[in-house]
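Left out: one protein chain. Kept in place: all the others.
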Amino acid sequence: MTPLPRWADVVLLPLLNVVLAFLVGGLIVLAVGQNPLQAVGIMLYGAFGYGSGFGYTLYYTTDFVFAGLAVSLAYHAGLFNIGPEGQAYVAGLGVILIGLALNGMHWALVFPLMIVCGALFGAAWAFIPGYLQAKRGSHVVITTILFNFIAVSMMGYIISRILKPEGVNSDESAPLEAITRVPQLRSFIELFKNSPVNLTFFLAIAALFFVYWLIWRTKFGYAVRALGNNPVAANYAGISNQKMIMIVMAMAGAFAAMVAVNNVGGVQGRLILNFVNGAGFVGIAVAFMGKGHPIGVGLSALLFGMLYQGGQELAFQMPGITREMIVTIQALVILFTGAMGDMLRGPLSRLFAQPEPAAGGK
Amino acid sequence: MEQFLVDLTLILDSTVRLAVPLILASLAGLYSERSGIIDIGLEGKLLAGAFAAASMSAVTGSAWLGLLAGIGAALMFSGIHGLASINFKGNQTISGVALNFLAAGLTTFLGQSWFKRGGYTPQLSGDQRFNPITLPFADQIRDVPVIGQIYWELISGHNIITYFAFLAVPVTAWVLFRTRFGLRLRAVGENPKAIDTAGISVTRLRYQALIITAVLVGIGGAYLSIAQSAGFNNNMSAGRGYIALAALIFAKWRPGPALLVCLMFGFLDAVQFRVQGQVFPIIGEVPVQAIQALPYILTVVLLAGFIGRAVAPKAAGVPYTKER
Amino acid sequence: MTGLNPTNEQRSSGAAASALAIELVGINKHFGPVHANKDIHLAVKRGTVHGIVGENGAGKSTLMSILYGFYTADSGTIRVDGVPQNITDSRHALALGIGMVHQHFMLVDNFTVLENVVLGAEDSALLTPTLNRARDHLKQLARDYGLDINPDAIVGNLSVGQQQRVEILKALYRGAETLILDEPTGVLTPAEADHLFRILGKLRAEGKTIILITHKLREIMAITDEVSVMRQGEMVRTLKTADTNPEELAELMVGRRVLLRVEKGPAKPGDVLLEVENLVVTDDFGVPRVKSVSFQVRAGEIVGIAGVAGNGQSELLESIAGMRDQKSGTIRVNGNPLSLEGDDGAGRARLAGLAHVPEDRLRMGLVTNFAAWENAILGYQDKYGDGPGLDIAKARTTAEDYMKKFDVRPASLDLKTANFSGGNQQKLVLAREMERDPDVLIVGQPTRGVDIGAIEFIHNQIIKMRDAGKAILLVSVELDEIRSLSDRILVIFDGQIVGEADPATADETELGLRMTGSHADNVVTEPGTLPEHETPVQQTLVEMSPKDNSARDTN
Partner (left out) sequence: DGALVYDGGGKFDKSFNEAAYTGAEKFKAEGGAYQDLEISGDAMREQAIRQFASRGNNPIVLPGFSWETALRAVAPEFPDTKFTIIDTVVDLPNVQSVVFKEHEGSYLVGILAAMKSESGKIGVVPAFNFDLLEAFACGYAQGAKSVNPDIEVLETYVGTGFDAFNDPVKATEVAKSQLDQGVDVIFQVAGGAGAGVLQAAADAGKYGIGVDSNQNHLHPGSVLTSMLKRVDVATYNAMKGVADGTWEPGVIVLGLAEDGVGAAFDENNASLVTDDMKAAVEKAKADIISGAVTVHDYRTDKTCDAL
């Protein structure tokens, strides 16, 4: 098969795949008697068409970038981290603890500390599976799944029995004061009025650049990739695989933790039950669709942010389309752009193929 | 002592019921992963199977047709998985994740448009469900101490899918280690090139494995909605597909150990329900959340303490290509 | 499903007319932009051994894979026994009586020998009867061809030589009339190779046809009837073996004259640079593999370790390189003992001035998914850049330099290493380790699977390093290589050094005996180690290759 030109590989093919996903999704929309074109229009409008919608898109994107990086980073080291959901959840504890301790202080002081403290909690929660993998050989896939479950129980107890203040009906911690919260962008930029996107968004952008640099521009990244591709060769190269596994898992947990900064520190200003709300699992899809590359992760996080926000708009505007419909469309996007991403490669490369020089023989 | 035995039998009985969907899903995953295809989509297949089974059963009134529909739905999902990961050589993990999303969305969506109950199917009763079967002599020897109790409570009185699940374990072991198909299955998951150069189609073999996977997990889904409970509701698989996968890895991809691990999960859960709110000597009252997390924590401890490294089928996760 | 017997009849019907077992006409094959086979014509006579030689990447394996139905040709015709056949998959080839032993074995590591042999050729849906029948059949084959092997052994635990026997048994079990062997001796000890050639001789005598791909010209000269030479995807020439000689073949292959012997002056040993004392090393299962070994390597000398594969060489090498925990004993580099605890000992060994060319480049020496430049700094990554950043520009300059010096082709820095041919991969590893100017170099199987042009180059490089005053420890299963490069030979058996020899005077028979556990009284019966009576034959083959003898006599 002739390789595709680079632009076709990077831009055209993914674009066609997204289109394909929407086509199939459109058929389903059609099947329930709705107008798919109108649906797409509403979706795009909802996601990008007005300030607060766009702000929501970016808010979701922030979560997905971090969750996606948590999966990608580990994957570069050959580890399949299914645990960002739990890691982010536990990190919420770190964020709220430091937030409450410094409640009333200016966010400029608290925000960095939330990042650090959240990262520590997230890292600790991910470190344990890392340690067990490195030292005991316990499969990180199982342990991270189990740790998601354990996190739910543990956090449920901590929130409802320890953090919950007197006289509050719902299970949640005391709130942070407005000045202490990570400021929302709407307080600087009028465009984002009413949307929850906050400074953490820029942290996400920075994280993408950072991860790019880390993975492809540092010795550490070199070691991570060596480990992920060939652990024996990594060992041969003088890299301590065990140490790397533990460090990388902890770092992945730290990235997942930023989901907590975004939500606990920025949006809700308190720790509530189940605030991660599946973002960790979306991160798996984001990471794989983005092929672990920060640019890809950024773009697929944006795509999912768009689907989440646009989908909300859709559910609101078209009563015939429910949130499950939107989950279905998301599934199709993952399927066509991620799993079947190469389906169109063959036909496409035939299209691009230059006429072969005469092959000789009979 | 007598009471203890009774309690134990009841706990074990509950263990069996809780373990059945895990066993079926684990075995399903075993076929797929032994053939070299990672199946993180078990969760979605389970859900799709449960939905289709309940819907069909609600419409036709026959649990058996429901079961067939459950298998059918899982087959469709397996088909998509196969297309993505065998034909288009896509990433098996993404494909599985996509299936999980697809199942979550489609089941509720279709359920809503068919039954107008927000994704729930109607309550099922009578022949719409698989009801407990009383084994021969169960009633007669029920009063015999110990043995009667065990036979009546633990062995008899389950639905047909339960018996099927337990039967499926030795059958799987036999297929895997005693038949030509099993030999090829194990080979294709380890080294598909060896299969290819032996003149056997890797693609066909993997599809066969996926079909078996679908049948088993479809039955597991049907168990959830038309045997254990009486109808479908949103996200009713509730993570069981993931737990089954964990059990499979824990069991190092072997049927016997997989059964044991699933039973262990079931047992821990069954015990967990019963010790909630009890006051323990010395420790006092334990937060209910701690007790509920106990099965998972214990698994981690066992895993780290005794199990050691799990080596997956070597080719699992890698699409087979001849030309690099 | 695949009956073994019906196909025999099927074959004989068409066979009568043609004396040619196989005829390939105008075969073309592309892999993307690579034109791996260009209009190839090849005729193989029935009942002969037909050799195919050519540089790495010349297209030999591809051609044979097409014949075996593993790849499909873009164009061209295949005739088997004179009948044109459209071979679409390996099942079809097998049915036509074509069997192939691949360069990289197609075995399932965690299966038993028996299971591997029957895989795909089971005669019933149930395994047990199939296996029982196969067990008998194997016994028969073992008797007929001297292919002894424990049918219940797990293949992954077998030595390469034994694994290869399994591959041959697989082909014979399926009733192969034409047997393709792709570089069968690349990983064999001389004795194992001898054994193989005896088997091939028997098969030929029975009228079977054999196609043999090899880089070792002496093997071509010793066993083939005809030989075809390939270069850059083209079939250059087919010759009668009797009418040609190694020099001519080498020139046809490479397109230039190749020096088929090693030129080296006498060693001038200096200080002890590598010292191993009472070293005990266990394998992953805790079984001791190296049992109290002590030796020294001095500056300016090459010490060769000779032994049958699986006698502890690998563990010894890896332990010295810091990749294994040693049970006890000391390793000193430049007089400094290496602490090897933790799983990053390899890094400390390198810091101490040791470089390591691993035996298995794909498993250990390379990250095949990395680009060439990235692999060029593997193990030395920390030297590139002062802070956490990786100095990519510097790494690329280094890589470019290496690739030029060692003539790595294609000289493309960004090409994935997986896409280089084996020989070029090897050159890259060698360049990386040798150009570091280490005090001590330990080398495992430096020329495994490498074509003769590259062998010449690699040998010269190793000698150059010695002459620059480095201490070199060489492990190779090629006795010839050991003898022609080493200044001293240590014989290893069962994890112990059982003797030392001077390569100039060492007697081949004597060495061979020691390698298998020494003199007559100590015959090893374990499957895979060779029975004693085979040693004289080994000598025969060695004597059949005069060039190699003269090479050894040079100094």
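To keep things simple, chains are lettered A, B and C as they appear, and every chain counts its residues starting from 1.
Going forward, a contact is a pair of C-beta atoms (placed from the backbone, for glycine too) under 8 Å apart; a residue touches a chain by one contact, two chains touch by 3 or more.
Keep in mind it's a predicted model, so treat the numbers as computed, not measured.
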Left-out chain, listing which of the shown chains it touches: A, B
Full-complex touch with the removed chain, picking from B:76, B:160, B:238 or B:268, is B:238
Sole touch to the unshown chain from B:99, B:230 or B:300: residue B:230
By the contact definition given up top, give the residues of chain B that touch the hidden chain. 10, 13-14, 17-18, 21, 112, 117-120, 123, 224, 228-231, 233-236, 238-239, 269-270, 273-274, 276-277, 288-289, 292-293
Missing-chain contacts mapped onto chain A: 52, 56, 59-60, 152-153, 156-157, 160, 169-171, 175, 194-196, 263, 267-268, 270, 272-275, 277-278, 308, 311-312, 315-316, 319, 322-323, 326-327
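Simple rule for what comes next: only the chains that are shown with their structure count from here on.
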What whole-number Å value describes the gap between the mean CA coordinates of chain B and chain C? 46
Expected list for chain B, residues touching two or more other chains, is 323
Residue list for chain A, restricted to those that touch at least two other chains: 1
In the complex with chain A, residue positions of chain B that touch it: 80, 83-85, 88-95, 97-102, 104-109, 112-113, 119, 239, 242-243, 245-246, 249-250, 287, 289-290, 292-293, 296-297, 299-300, 303-305, 307-310, 323
Contact residues on chain C for chain A in the complex? 25-28, 30, 32-33, 38-39, 74-77, 321-323, 342-350, 356, 358, 363-370, 374, 378-379, 381-382, 384-385, 388-390, 392
Which residues, counting only chain B, touch chain C once they are in their complex? 177-184, 186-187, 190-191, 193-201, 314, 322-324
